[in-house]
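With one protein chain held back, the other chains of the complex are shown just where they sit.
The block that comes next holds chain A.
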Amino acid sequence: MALSLGWKAPRNGCGLLLQAMRSSGLLLFPCGRCPWRGAGSFLDPEIKAFLEENTEITSSGSLTPEIQLRLLTPRCKFWWERADLWPHSDPYWAIYWPGGQALSRYLLDNPDVVRGKSVLDLGSGCGATAIAAKMSGASRILANDIDPIAGMAITLNCELNRLNPFPILIQNILNLEQDKWDLVVLGDMFYDENLADSLHQWLKKCFWTYRTRVLIGDPGRPQFSGHSIQHHLHKVVEYSLLEPTRQENSGLTTSTVWDFQP
């Protein structure tokens, strides 16, 4: 299956890569030594221009001022514009969700957690947590999101933080065969009961098959606090959210990193 081949692909296997991209879902593998230089070449120039025009580079107001991200801010046209004029799918990637913020902060403050390890960022969105993992010395990273535009945003965000873009998988990873990861991180992914159920099952399998460490970041969403996964969670650390994040996420004041141990 093209997916597992993806990030282990041999450097001269670019023909294989093209085939993989064409057949299975969008598998972006920015390959440093390929004729294609970095991930920038994989970005549709029109969408890249759209992203650059309609997002703002920001690093303030979040728990991780060290990470620059292209996000929707009050200085962007679509902050105020009629929502039905947005020409793409729902831009979850355009917000730095509080659950992801806590995870990113934790990884930046505790590089031992990721140094030399393989990390999967499930539901990567803006890619902040994957970027934090890279900054802290993870040896292999895969950012996963079902939205191809998120994939492009993640690539741009890597460049912003002067990182070589890492592999990005644009498919619903819950439907694919599991790979061995040292660490799986999920930022703010438990806001929907059905999704939470699927994730819970998938994570249990990951844990029991590969002894993967699973870290979840969540700001205390009722859908998460009331889910049965709570029985298997150990609190790692709780951060107080900054005022801009609090205002944007009414009612939420802190965000916590949880260790999943079924």
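Just so we're on the same page, a residue touches a chain if its C-beta (ideal position, glycine included) is under 8 Å from a C-beta of that chain, and two chains touch if they have at least 3 such contacts; residues count from 1.
Please note the rule applied: contacts and distances are computed from a predicted model.
The subunit not displayed here is recorded in UniProt as "Electron transfer flavoprotein subunit beta", chosen from "Myotubularin related protein 9", "Isocitrate dehydrogenase [NAD] catalytic subunit 5, mitochondrial", "Electron transfer flavoprotein subunit beta" or "Ubiquitin-like-conjugating enzyme ATG10".
Listed residues A:44, A:81 or A:243: the one in touch with the omitted chain is A:81. Contact with the undisplayed chain is limited, among A:47, A:95 or A:146, to A:95. Listed by residue number, the positions of chain A touching the unshown chain are 72, 78-83, 86, 90-92, 94-95, 97, 188, 191, 221-223, 248-251.
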